[in-house]
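Please see the structure below; I have some questions.
Excluded from the complex is one protein chain; the other protein chains are retained at their positions.
Chains here go by letter, A, B and C, matching the order in which they are written, and residues are numbered from 1 within each.
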Amino acid sequence: MSILGGGIFKGMAVTLRNFVGSYFYKERLTTNDYEWRPDGALPQSIGDYPKEEGEQLSDTTTVNHYSRNFPMLLHDTGEPMDTIRCVACKICERECPPQCIYIEKSTEKIENADGKPQFYPAKFDIDVSVCMSCQICVEVCPFDAIVMNSQFELSTPDRFGGLLVRRDDLLKSNDYYHKIHPQEAATRDQKMADDKAAKEAKKKAAAEKAKAAAEAKAKAEAENESKEDAE
Amino acid sequence: MTQEITFWVLAVIAVLGALVAVRRRNLIHGVFALMIFFAALSGLFLLLLAEFIAAVQILVYIGAVGILLLFAIMLTERVTGDDARDITSRGSFWGWAAALAVLVFLLLPAIQSADLAQTAQPHIPSVKALGHKLMEPYVVTLEVLALLLTAALIGAVAASQGGEKTKEDSDDA
Amino acid sequence: MSFELIKDILIATVPLLVIFPSLFAFTTWMERKALARIQNRIGPNKTGIPCTRIGLFGLGQPAADGIKMIFKEDIVPRGADRLFHLLAPILALIPAMLILCFLPLEFPWGKFMSAPVQAFLLDSAVIFFFAISGLTTLAIFMAGWASRNKYSLLGGMRAVAQMVSYEIPLVLSAVVVVMMVGSLNAKEIADAQTGFNWFVFTPWGLAAFVIFFIAALAETNRSPFDLPEAESEIIAGYFTEYSGFKFALFFLGEYIAMFAISGLAVTLFLGAGDGPFLTSAPWLSVVWFIVKIFGLIAVMIWLRGTLPRLRVDQLMAFAWKFLLPISIFNILLAGLSHFALDARVAATSDAILYSIHAPHTHSGAVNHAPPKLVAGQKEAVMGALHYTDKNWVGAMEWFFKAALKGHVQSRSILAWWFGIWAMGLTVLYVMAKGLDNVSRSEVKPREYLYAE
Partner (left out) sequence: MTLEHCLILGAVLFCIGLLGALTRRNAVVVLFSIEIMLNAANLNFIAFWRFSDTPDQLHGPLFTLFTIAVAAAEVAVGLALVIAVYRHFKTVDLEQLDTLKEE
């Protein structure tokens, strides 16, 4: 037998807790109290926003772990262009529903993190005004080179050039990825490590099998020779 | 001295309000002029120290009757009166004649001939006295009035609801 | 016009015109900050002192809104009724400002007046309050009609229907207090509640206060009842076609009406201007009055952050099938229990008073040792004295002390008092539950026969 108006009082209790909580627990607030920018100038393009460190970063961490905004390219620790994961295979460009990714493959190959010469994207532009954050590019990418970023402050005064994000602005380090989406980054790294281990194991197994086969063959040949000696 | 000015100002507003309410083609303007007329009358009542009546006048007439008229206009046709049809009835000349005749030959002579009291006795308006009066000698009238208002309420709802479907409506539906 | 009269009128009216619009500016800031905090955001905090970086918690926001409203282009739709389009916001503001003067605010500069030109001393102040607050309904209809646009006409008609049907419970719940005090004069109602004798502390007063507050919310188109200006349904209802300064006038009118209605709620139920330390600083009564008004407005804002909007038919069913019967029943209950309680307690308190005089009169002129005092009799007598001059909260305190000392009669009075409380609230609650089921029952949409 609910008290008459019981629902209203429950609702008001929730809003009161919210109201009081927002004063005491800072992490409840979805946006931070932005300070004025030092020179007060408006960022002209996406690149003007600080890449990793800086005030932007401190805000994106307050956005919770599962927030998705626009994709970013990953590179392992070290110089971005040396350790870039993307090999310009253009699968994501083909799969992207609004066709907002534009890739130009490089002509020559460079060493990537594992030392294997690979192609790299000479140009990798995402039109942020067209992208609908559907995350299909992240799913189809075989190299885990593209993941979703949660940076949301991307306003620029020019809506044509300003919202086209170039490759260098897209590139973010893997530990930044760990910083904004810890669990997901951890699982993704775990998966990559397992795949590598599995591949090695498979290679090793193949190598052993090859070795065993080689030994068997060698033994067989040894037996043939010994048989021929015996005749 | 101030009473004279306010009396004449309110009188002029009342007469103009009534005239516009009656002669205006656009009914909405008519209703709002009527409400100005009611407000002017309420001011006159205040001037005549009938304080409670002034309050009731605003509450009942402007607050309720005015809005009732607005609703009625909204539910009927030709609200803005912008169609060419004549707004006066056929024998409107005789209407004017009758009204003027009543004014000139009947009312004004009656006022002139009557010997009217010239001075107003001092009076402190008090709602308590009105309340006591309503309870002692007029309590029966009050109950009858309550009955009448309830009957009018139910009657108005029944009449405007149209009761069960009439023959024509059943054909149309 | 004698100079004295003009001076008095100015002293009576100008403070209201200055104080309440500035309180309006503060309330808009308070509302936006509170709503933001409820939704886990920060709210305006950048507009402080203009052209500098000092954003003092966004206190400059009302000024910024005001300036913006002044410079916004004032569009009048082509087919609109130009005169009424201009008149509607003014008519929305005038009654709101007018009813402010019926609130018993005893400003300290009142003593400079030669004759007390104060509207709340009017004999029928409360009736005038309701009469003039009914005019805002007209303004809203005029706005809806004059903007020559289906949505605003729809919003206007809905607003009028809502305000008319919620005016009745509003007035009926005020009738309870007027019946207790026995006068319509706002000052007498305020004086009857001095010394924490607020009507909210009586069961029927509490019920009437709740009904009054709900009806006041509907009367000023606030929170759960803001259908007429619902952005989502009919694009801000009757002031869709208003922009610039006229829109600001509507906004101002609505807030001042909110102040006025909560001012009346404070006068009728929360003991206008009554609070602690009044003896030392009588001017504090105005401060207490405004603090209580802000308390009610805080609750209104809190409700706005919580409750979803009511549909039209729910709105109407709630007014006619729930609030109206409850308020009528509350009047009946108030009449029965108050006068029954009055008679019962008066009888026992007279008995208590009689008990201390009785021995002297019997034994004639011979004075002998003072009568043996029953335990707790002194407190009971004090309580009875308090009760005779209508200070029942103080009386109950003394009766409570006496009851602690074991005084039989004050125990019976307290039992009777709390019995009335329990009986009153349970009866009202049961009736409310019953009516709630009725008004929630399946509403058959009535097919309209006319205007095929």
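Assume a residue touches a chain if its C-beta (ideal position, glycine included) is under 8 Å from a C-beta of that chain, and two chains touch if they have at least 3 such contacts.
What you see is a predicted model, and the numbers here were worked out from it, not measured in a lab.
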{"item": "Absent chain, residues of chain B that touch it", "value": "3-4, 7, 11, 14-15, 18-19, 21-23, 27, 30-31, 34, 37-38, 41, 44-45, 47-50, 52-53, 56-57, 60-61, 64-65, 68-69, 71-73, 75-78, 85-90, 92, 94-96, 98-100, 102-103, 107-108, 111, 116-121, 123, 129-130, 133-134, 138, 141, 145, 148-149, 151-153, 155-160, 162, 166, 168"}
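Just so it is clear, only the chains that are shown with their structure count from here on.
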{"item": "Inter-centroid spacing, chain C versus chain B (mean Cα positions, whole Å)", "value": "31"}
{"item": "Length of the line joining the C-alpha centres of chain A and chain C, rounded to whole Å", "value": "58"}
{"item": "Approximate Å spacing (C-alpha centroids) for the pair chain A, chain B", "value": "77"}
{"item": "Chain C-facing residues of chain A, complex", "value": "4, 8, 11-12, 14-16, 18-19, 22-23, 28-31, 33, 36"}
{"item": "Residue ranges of chain C in contact with chain A within the complex", "value": "34, 37-42, 45, 53, 302-303, 305-307, 429, 432-433, 436"}
{"item": "Chain B-facing residues of chain C, complex", "value": "1, 5, 81, 84, 122-124, 127-128, 130-132, 134-135, 137-138, 141-142, 145, 157, 160, 164, 167, 182-184, 449-452"}
